[in-house]
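The structure under discussion appears below in the form of structure tokens.
Partial view: only certain chains, each at its native spot in the assembly.
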Amino acid sequence: MIGVALVGGGFIGPLHAANFAAHPLARLTWVVDLDLQAAESLASRHGAQATSELDAALSDPDVRVVMICTPPRTHAALIERAARAGKAIFCEKPVDLDVRKVDACAAILASTRTPFFVGFNRRFDPTHRALFDAIRAGEIGRPEMLLLSSRDPEISPPDYVAQMPYGIFYDTMIHDFDMVRWLLGDEIVEVFARTACMLGTVENPHRDPDTAMVQLRMKGGALVHVNSSFRAVYGYDQRIEAFGEKGMLISRNQQPTSLERHSADGIRQDSLLRFFIERYAESYRRELDEFVRAIDGGNAPSIGVADGRAALVVADAAVESAKSGKAVSVAG
Amino acid sequence: MIGVALVGGGFIGPLHAANFAAHPLARLTWVVDLDLQAAESLASRHGAQATSELDAALSDPDVRVVMICTPPRTHAALIERAARAGKAIFCEKPVDLDVRKVDACAAILASTRTPFFVGFNRRFDPTHRALFDAIRAGEIGRPEMLLLSSRDPEISPPDYVAQMPYGIFYDTMIHDFDMVRWLLGDEIVEVFARTACMLGTVENPHRDPDTAMVQLRMKGGALVHVNSSFRAVYGYDQRIEAFGEKGMLISRNQQPTSLERHSADGIRQDSLLRFFIERYAESYRRELDEFVRAIDGGNAPSIGVADGRAALVVADAAVESAKSGKAVSVAG
């Protein structure tokens, strides 16, 4: 059994904690949180120990893995400490919001030969994965265009927005930038981005972009479109469309039930699932399973620090493009 | 050009008149209706002559085809007169509601060698036809079960209902009984039927069945279900499902537009087309085209008096079964 110390008990932490606890090869050993009460509450649910001191967990020889679920600005320091303690790392995305710090992390991870995984969970969604597999199997031949819609039903709370300007690129589309690279097996070389503030001043008091459209060009020539909004009132909208010489693949949205209601007003189906944790429940399970099995088997996890860096560089370029109104080249 | 005398200018008459008028091989020559004004109104739209006297049309040597669109009880006499006048006949279904009169018609048609077509138009619907073709091509292997839903958005006016008791079998399901025979290429040997009056006394004052469910068995062993209602508030519901050893085929409903509306309340599409004339517009065109080309080429039309008889016999058996509560055998 692989002992896991989970750092950061809020937000996505409980989800990962439950998945580790349910995994046949893993065991949640510690929950680390500055808020000791929160740590205890989560730990007790899974028979783990709680602490507000990371060292307590790092010094436990039963701990082989550190799972980082804290806010992004804390990631780099935690990565360094965990790596120096000889623990494998599962880090929620992004690695960091500063490329230089990501590079520093990469250097430490390399020198300590630390197994490292960054949580681009969407790669593990069964339908997205089936789309990936179909591309790789040559079903649509060479991919020529890729379209991604990535829309949230609501904007994050003002506090959260204030801490991460241009979160639409750094927090949301960073997933899509990763998906583009992964699906096409190619690097992004050009970014053109436009943003808008469509929400009102009540929901979006900081006037940070809540709507964005991005056009990318790949090294191999494929053209890519990504759009995002923070008010898809009909639910969490997550679609991917890959167009190629032999056809098209679409990863469609998913609904809570498959009920169809026919009336004089039309035919009605459920709205989309609203919460990313519901929509991507299976992908969270699968990414963790893959990570645990990689650690267990002594293999490198499939998504590394270089992937985290590449998506961040595109997000930086998107900000620059949105500000300048010019297409920005990226060293793909 | 094949000259056509259309008898019966009401209801479905204008539709057939327009289709004949637009056909490259046919010409609408006469419109015959007891109501001369109605005949004139329709005739003038297509450059035809109008009369209230059938003989005027029958004695016109330019007339090669008589199209019968009058109420069912008049069909047998019209068939006899047209046949004796040497005209080919396109008769709206049913041939007649009395099997003995159908048999008499059949005898006259045989002795006069009259080309005769009964208008089971649904066989010509592109989607139903594609389903037929797929069965014939062996896509589902041997068909084992067939399900038909055949529902109208509303009941006919009381006058119409009064003239044809058990119209749910004689007017509506008679189409389905024909479709079953055609799709399976097999004969119905057993009928079990149940009916109900679900509508209120305002819409259905004669308490004639407005809802029916029928289970059939085919000579070859396949099992069949048919259901019908006269208040499908969501539109004209026309579905066929064929299940067999290698798969399933479904002829789905059709909608006026392909618009999809996403809101917090769900995903909404258009209701179904409401009117049979819209839903089956293409099948009316295609049955007439096939008929005209058969006449033009000297070939027998594809649906004959024996088909009209077979469907009627099943409707009779359905009435008997609904009344007795027992399964009724049919000489398939």
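Labels A and B are assigned to the chains in the order they are written; within every chain, residues are numbered from 1.
The rule we apply is simple: a residue touches a chain if its C-beta (ideal position, glycine included) is under 8 Å from a C-beta of that chain, and two chains touch if they have at least 3 such contacts.
Remember, it's a predicted structure, so these values are computed and weren't measured experimentally.
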item	value
2 chains shown - copies of the sequence in the complete complex	4
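Following the convention adopted for this analysis, only the chains that are shown with their structure count from here on.
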item	value
Rotation, 0 to 180 degrees and nearest 5, that superposes subunit A on copy subunit B via CA atoms	180
Whole-Å gap between the CA centroids of subunit A and subunit B	58
Complex contacts: residues of subunit A adjacent to subunit B	233-235, 255, 261-272
